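Of the protein chains in this complex, all but one are displayed in their positions.
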Amino acid sequence: MVQLTMAKAITAGLARAMDRNDKVLAIGQDIGRLGGVFRITDGLQERFGAARVMDSPLAEAGIVGTAIGMAQRGYLPVCEIQFDGFVFPAFDQIINQASRLRFRTQGQVTAPIVIRLPYGGNVGSIEHHGESPEAYFTPTPGLRIVTPSTPADAYELIQQAIASPDPVIVLEPKRLYHSLKGEVDLDAPASGELDRARVVRLGTEVTLIGYGPMVSTLLNAAKVLADEGHSAEVVDLRSIAPVDWATVEASARKTGRVIVAHEAPRTSGVGAELAARIQERCFFALEAPVLRVTGLDMPYPPSRVETDYVPSVDRVLQAVDRALAY
Amino acid sequence: MVQLTMAKAITAGLARAMDRNDKVLAIGQDIGRLGGVFRITDGLQERFGAARVMDSPLAEAGIVGTAIGMAQRGYLPVCEIQFDGFVFPAFDQIINQASRLRFRTQGQVTAPIVIRLPYGGNVGSIEHHGESPEAYFTPTPGLRIVTPSTPADAYELIQQAIASPDPVIVLEPKRLYHSLKGEVDLDAPASGELDRARVVRLGTEVTLIGYGPMVSTLLNAAKVLADEGHSAEVVDLRSIAPVDWATVEASARKTGRVIVAHEAPRTSGVGAELAARIQERCFFALEAPVLRVTGLDMPYPPSRVETDYVPSVDRVLQAVDRALAY
Amino acid sequence: MTAPNAWTPRIVGPDNQGPDVPTADVPTADGPTLDVLTPDVATSEVPTPDEQADGIETVQLLDAEAHPQRHATYSPQLSVDEVRHAYATMFLARRLDTEGTNLQRQGQLALWAPAKGQEAAQIGAIAALRPTDMVYPSYRELAMVMHRGLDPLAVFQIMRGITHATWDVEAHRFGVFAFVVGAQTLQAVGYGMGITLDGADEVVLVCLGDGATSEGHVSEALNFAAVYKAPVIFLVQNNQYAISVPTAQQFRGAPAARAGGFGMPGVRVDGNDLFAVHAVVAEAVSRARAGEGPTLVEAMTYRIGAHTTADDPTRYRSREEEDVWGARDPLVRTERWLREHGTEDGFFADLAAEGDALATDLRARVLALEPQGITDLYEYVLAEPSAALAEEREQVTAYLAGLEGR
Partner (left out) sequence: MTAPNAWTPRIVGPDNQGPDVPTADVPTADGPTLDVLTPDVATSEVPTPDEQADGIETVQLLDAEAHPQRHATYSPQLSVDEVRHAYATMFLARRLDTEGTNLQRQGQLALWAPAKGQEAAQIGAIAALRPTDMVYPSYRELAMVMHRGLDPLAVFQIMRGITHATWDVEAHRFGVFAFVVGAQTLQAVGYGMGITLDGADEVVLVCLGDGATSEGHVSEALNFAAVYKAPVIFLVQNNQYAISVPTAQQFRGAPAARAGGFGMPGVRVDGNDLFAVHAVVAEAVSRARAGEGPTLVEAMTYRIGAHTTADDPTRYRSREEEDVWGARDPLVRTERWLREHGTEDGFFADLAAEGDALATDLRARVLALEPQGITDLYEYVLAEPSAALAEEREQVTAYLAGLEGR
């Protein structure tokens, strides 16, 4: 066990995957000499060479599209998209190509690529640097989307994503890159089932569901609630596509009250699918409607007002109050 | 009043808009001499000239991106994307550019463009020609998405979309283009509020909500139900972003049972947002969970099995049975 | 797929040649010179389509009358026997292409995208590859499919709505059809980057159309290929149209010119001249194998038929124009050359009979095609179905069984 920031944990996970399998490659803008704008690939080019840690031209479709081709050649490319807001030029390659290859070819051709995508707000930056685009990807059969909330999870998920035979987007909560430190087991399994949610706090009265950067907010809310005499269970989804419904539904049935939180806007967000499914599956168990605490229904705002946009502990508590009042 | 197919109704609506305002332009692949692959722009180039009905190079981002620029110059461009499955190369221009211009510039710059997008399945074609990509657009603040279910609606919506100061995607149910004929009032208003759902059949026991190509399926289901002694209300959303929540919630409260249907896959589809919101707003009024009848959670299949994929009257009835059994 | 009459391929390529017969007696230059090339003689008052206004040379080794043309850089590389093999594939592909259109007209296929007229571009190019080289087709490469020994039924399966795009890519080194125009080019470049990483002696041929060159993804592919010196040949079959849009409205810089701007050679070739396409692609393949990176080959050809069976070319082109290009039919030209080089009637008669038998067999097999049930398709969404997928599959299975029970 070592103490690592989330950034260093991802670096370590990447390095381990590259070490263990020389088919693993990295490609992206500025990931070579610069080590990426967040320094996630820091030192990897020196260690594994420029052929395996490739600075790419400034073209997101190019990065993902060539990664698909390299995967068809037997490589396991890990793409870095520089910021959340810049993934859209690659959209066709992700949605229409990588995610469907297995289906359209009845398993003849697959695209086991990984797309690392820093996301999330409250980072005090300019436009397109604080967004949460996950809802644009979740409607896609064939695409896995995972996101860690701790350095240990980040270390595991990046390796498991690389080991996965499916295309995987790893949403990296950039706010936590350098701010969150935690214990990491460097011998943790490098492969395994990617769609396992985790109950990170047990409780009985209300279930708080979130992922990535929201998990610590939910845990903090749960602590406040505990002080106030309420018992909240917190579920870290870890995989937002597919969702681990068994874990989610079990918690919902247990507590009868569910709050889902994410930074992306409410409309058609991940919370919508969670609420829709939970109310369908746990109808009689619910004491209150599933409530959503989300980014506002507007594009990500200028950073000086972003704390009013990103769900806060207070807003979670407000929703819990509402749920408990039913 | 005249009898028109949906295709001809859209052509008539476009022509009327171009007639009334010479800032209205059309741009897209093959829309000139060929009149578009569905012949929606048939005759328009002859009538309005090649400067206003522009055959574009084969580049979707180019079509939408230049349309945004023309809009900034005061034009009102109507883009045609050839098929549902080919819209993704334009994704950044739609999501990051057109939809946000007003917000990012605090109203200084806007993008009043229209994107016509034929969609929907059961058309017996090859891959990418039968899909329903609306869920990729609904998470976008600032973007309007409308879809007609009748020729009359198509005639109105295309004109109202052109008149709208917001960017609008008009999803055109291609299955109905040439198969559905109906009365069209050629003097119908050419502008108006775009987000008005319509209760197309009154009922009391269950609400069936759909849009575009699903509406006739729901009406047929309602007829069967009537024969069986059950009263179903049918709501045609018309606007799937924003949704006319007042109409939707009123119906849900009235019947207490809601089925939402769409051709797109279930996960993170429009039905998710509807279910999430309805259960939140109408919690105590619901006798059963909001149920979804949707395309399967896989990419659109080869057309020989597409009828097993697209919601049928039978599948709607099955869901109604479930809802009534609660 | 192992039906008795199934298609047996004729592999024509450097690593799998026919008997060692002398190569065609087309005069060859001894090396690059600045000679002006023998111009193509127009057969009509309408300017021939390869008299391009942009001044880019069109490499031609056999003119429309099947007369040999001298070229400073390129010379024919195919033996008479190889040409016979190539012609046979071209001929049979056209026969099946016609059958595709017929089947569609009879309601047996959802769609058919005729390749008639583009056979020399396709076979000339693929014949310059080794069977181990990879091909990324677009959606019109029936002749290439047959060249690589794939059962052409696979293409009919797609067009009947039975499958999206399914065949054994690894066995045939032939990628699946790509329907999102241009997207495959980036994947082909990535594959080529993989070849370089492997240090393998292979190349990639990727097919695209004139219209496809407008897609941003294609420009990105050209740039990535150049930057990473990927061993990729971009074969642009410039058939003069993207559906109804003629090249004059598609671009002002032709594909062959585009290449230079991305830092790779661009060569324009008469796409209806089997010898020229083969020679130019062979040269590009050599460069790629030698580690000198990508080349773009613009093969000037013509789609004699409609874009697809859903298309109506009378709306956008003249009969006159069709006739000009019709006179440049690559099958006619190649047949003429073969006859002038000692190929007897019997060869052509046998081939015609073989084509008819193949078509009859294929038609029967097409009509017998049945799709996989929808619930089987859950297999292919993820490597392992998620719990939710497995559950949905069960529900759908039960539902469909219930329907059958009615």
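A, B and C are the chain letters, set down in written order, and residue numbers restart from 1 in every chain.
Here, a residue touches a chain if its C-beta (ideal position, glycine included) is under 8 Å from a C-beta of that chain, and two chains touch if they have at least 3 such contacts.
Since the model is a prediction, treat every value here as computed from it, not as a measurement.
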For the full complex, can you list every visible chain touched by the one that's not shown? A, B, C
If the hidden chain were put back, which of C:His71, C:His217 or C:Arg365 would touch it? C:His217
If I consider the whole complex, including the chain that's not displayed, which of B:Val2, B:Val109, B:Leu186 or B:Leu202 touches that chain? B:Val109
Write down which of A:Asp22, A:Glu183, A:Glu228 or A:Asp308 is the residue touching the left-out chain. A:Asp308
May I ask which residue of A:Gly49, A:Gly74, A:Gly107 or A:Gly124 touches the chain that does not appear here? A:Gly124
Residues from chain C at the interface with the omitted partner, ascending: 214-220, 223, 226-227, 249-253, 257-264, 266
Residues of chain B touching the missing chain are 25, 51, 54, 56-57, 59, 61-62, 64-75, 77, 89, 92-93, 96-97, 102-110, 141-142, 144, 164-166, 195, 242-246
Which residue numbers on chain A touch the omitted chain? 29-30, 32-35, 37, 55-62, 85-86, 88-89, 124-128, 266-267, 296-299, 301-306, 308-309, 314-315, 318
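We take it that only the chains that are shown with their structure count from here on.
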Between chain A and chain B, what distance separates the C-alpha centroids? Give it in angstrom. 31
Chain A to chain C: how many Å between their CA centres? 42
Where chain A touches two or more other chains simultaneously, the residues are 89, 92, 96, 103-104, 141-142
For chain C, give me the residues that contact two or more of the other chains. 163-165, 180, 216-217, 372, 377, 380-381, 388-389
